[in-house]
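Pasting a structure below so you can have a look.
All protein chains but one are shown in place.
When the chains are written out, they are named A and B in that same order, and each has its own residue count from 1.
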Amino acid sequence: MFNIVVYSLLSLVALCVLYPLVYVVSASFSDPQYIMGGEIWLWPKGMTVDSYASIFKNDAIVRGFLNTLLYTAAGTGLNLVMTILAAYPLSRSDFAGRNLFMGVMVFTMFFGGGLIPTYLLIKNLHLLNTFWVMILPGAVSVWNIIIMRTYFQQSIPAEMQEAAVIDGCSNFQTLIRIVLPLSMPIIAVTVLYYAVGHWNAFFNALLYLSDRKQFPLQLILREILIQGQTDEMVRASTESAIKQQRAVEGIKYAVLVVANIPMFLLYPFLQRYCVKVIMVGAIKG
Amino acid sequence: MAMLQQEHVGRKPLKSTARISRFSKILRNWQLYVMISPVLAYYILFHYVPMYGIQIAFKDFRINKGIWDSPWVGLKHFDRFFHSFFFERLIFNTIELGLYLIVIGFPIPILLALLLNEAKAERFKKFVQTITYAPHFLSTVVVVGMMMIFLNPRYGLVNQFIGALGGDTVNFMANPSWFKTLYVLSDVWQTMGWSSIIYLAALGGIDTQLHEAARVDGASRIRRIWHINLPGIRPTIVILLILNLGSVMAIGFEKVLLMQNNLNLASSDIIDTYVYRSGILDANYSFSAAIGLFSAVINFLLLVLVNAVARRAGGTSLW
Partner (left out) sequence: MIIGKRQAKGALALALTAAMLAACSNNGNGGGSAEAGGSKGEDAGIEASGFPIVKDKIEVSGFAGKFFANVDWSHLKLWQEYEKKTNIHMNWETVQKDGLKEKRNLLLAGGNYPEVFYASSFSRSEVVKYGEQGVFLPLNDLIDKYAPNFKAIMDKYPSIKQGITMPDGNIYSLPVIYDPDFRSVFFNTPWVRTEWLQKLGIQEPQDLDQFKAMLKAFKTGDPNGNGKPDEIAWGGTGTAGLMGYLKGSFGLNNRGAANPYVDEDPANKGKIRFVAAAPEYKKLLEYVHGLYADGLIEKDIASVKAEEIDAKGTAGLLGVVDNVDPVAIYNDNGYVGLPVLKGPDGERMYTYLGAPLGGIAQFVLTDKAKNPEAMIRWMDYFYGDEGIKNFFMGWKDDTYKENADGSVEYVDDMAKNKDGLSLDQAVSRYLIWPGGLYPGYVKEKYFKGAEALPTSVANSKKADPYVLKPDAVWPGFSFTAEEQEVLSTVGTDIQTYVDEMRDKFIVGDAKLGDWDSYVSTLDGMGLKQYIEIYQAALDRNNKN
């Protein structure tokens, strides 16, 4: 009985969410006119791959894709290491000063110098227009540190860590040999959160990169969408510029599909990997 | 870090055993300090060093003078904001929307996670999970676009449905009383799957032996959820609640702007859209910095408050 409730609720939720997603995919293959007229319901109308063609015609797309892969891989790797390095000590109740450190970090979630001083800093560190500017300024996030810390506190029994110390493990060894293997779920989640963040990032690139060859995918994709937007300051335009605005309606959806498929598939992949590791961990426990 | 250790050694003489054990605690855990040092260095460099920029909120920023030499104007910008004709409306809308988001939007991912956790059919579970977190990847522009199509008074699905039931068409987007509800519901729809991930991970860390024991004792599934699962992820819930309350004033500006029009302004005008509007005429860094600071202070105070309550109420807190 209970099962029926669970499964039907979940199915309902899935349906509510699924329908608009199908819509997005259908719209990406439809003639923009039908999209704007609200005539798309489930299946594509005026089937066309024009929207995708516009995207792939952009010479910089492949380059952008590769750049983003690089930024995401390197960035997430750094993020993960940094997050673990902060979350573990903070999770230890015998870590003197942990409230202070936590406070110092949380404070930065609310208060910051703003765009100009940050820009000046980046400039003075000679990070402008380099690969590092996509990695370093976002090296770690307080939110993820907190979440990982909570997980450590909650799910890693203190007795286990104490046992390890008695056995002669140093703090580093405890972290690496005991804590991390048991933390696969949170590591998977952390990797996912950071990876998606990197994948979608464009603002830093917009501000700090000027060489188009270094642009991430999102920035390249935006180029085409921006062209379809009218500028308040501009009056005289060409026919094709006006028509471009209409094409953008379809391109918006195609962009979504192109931009997000890789990330979308990341979690199932991570999940499969993590389930295996959890099984191992449970047996050990 | 070296600095911290010296501080403790130099300041107080090592007289009592309590101090000795504290100091030796630090020494013993020196590796922990080393671990956290790169992270702290990062925060100091990229977050605290630029913080001198906060003073921009109290100055009249001049490009050629830079931040340090621009003239002080004290609370002028705040004054200007507080005296805006629409001030009360802005504050009220911002806070109401923020709270509404939390009251409705916070519990739902938890429920979803609990439900998913109960589904034993692996394939089904994975399918639902993947579907529900997909909307997170949709851009705001597209979500609002879709919403407007579905709510269209002429041919939108919703109004057709209403018409079929014999009702009158409703122009949802033009109605101030609908704005917040639409905002929150679409937000829940978009984020519930993604937000449930963290709760699922936490649920995965609950000892299965507890469930075994409870089952042997004859507890029904609902009781098991209530007494084992929920308490098991309580720290996660509390922490996330604290963090969410601490961002009450920081609402998604882009989405509100897209959903806003002259007719629903009474309900949809929030602080950030006001700043945006007034900044169109005049790229005024100082003014927007001031208002940003105001929101940040309120959020921060809220966080501190809620954290203190959480700590008193039972153990889990941010610090």
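One rule holds in what follows: a residue touches a chain if its C-beta (ideal position, glycine included) is under 8 Å from a C-beta of that chain, and two chains touch if they have at least 3 such contacts.
Keep in mind the model is a prediction, meaning the values are calculated, not measured.
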Touched by the hidden chain, restricted to displayed chains: A, B
Which residue of B:A121, B:A174, B:A213 or B:V309 touches the chain not shown here: B:A174
Candidate in contact with the missing chain, chosen from B:L27, B:A41, B:L75 or B:V103: B:A41
Residues of subunit A in contact with the chain not shown: 33-38, 58-60, 115-117, 119-121, 123-125, 172, 206-207, 210, 212, 220, 222-223, 226-227, 229, 231, 233-244, 246, 249
Footprint left on subunit B by the chain that the document does not show: 1-2, 31, 34-35, 37-38, 40-42, 44-45, 49-50, 52, 62-69, 80, 83-86, 145, 148, 152-154, 171, 173-174, 261-266, 269, 274, 277-279, 281-285, 287
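Just so it is clear, only the chains that are shown with their structure count from here on.
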Geometric centre distance via CA averages, subunit B-subunit A, whole Å: 16
Touch list for subunit A against partner subunit B, complex: 2-3, 6-7, 9-11, 13-14, 16-18, 20-21, 23-24, 38, 41, 82, 85-86, 88-90, 92, 94-99, 101-114, 116-118, 120-121, 136-137, 139-140, 143, 145-147, 150-151, 153-155, 170-172, 175, 185-186, 188-189, 192, 196, 200, 252-253, 255-256, 259-260, 263-264, 267-268, 271, 278, 282
Of all residues in subunit B, those that touch subunit A in their complex: 4, 22, 25-26, 29, 31-33, 35-36, 38-40, 42-43, 45-54, 56, 67, 112, 115-116, 118-119, 121, 124, 126-139, 141-142, 145-146, 149, 152, 155-157, 189, 192-193, 197-198, 201-202, 204-206, 208, 220-222, 232-233, 235-236, 239-240, 243, 246, 285, 289, 292-293, 296-297, 299-300, 303, 316, 318-319
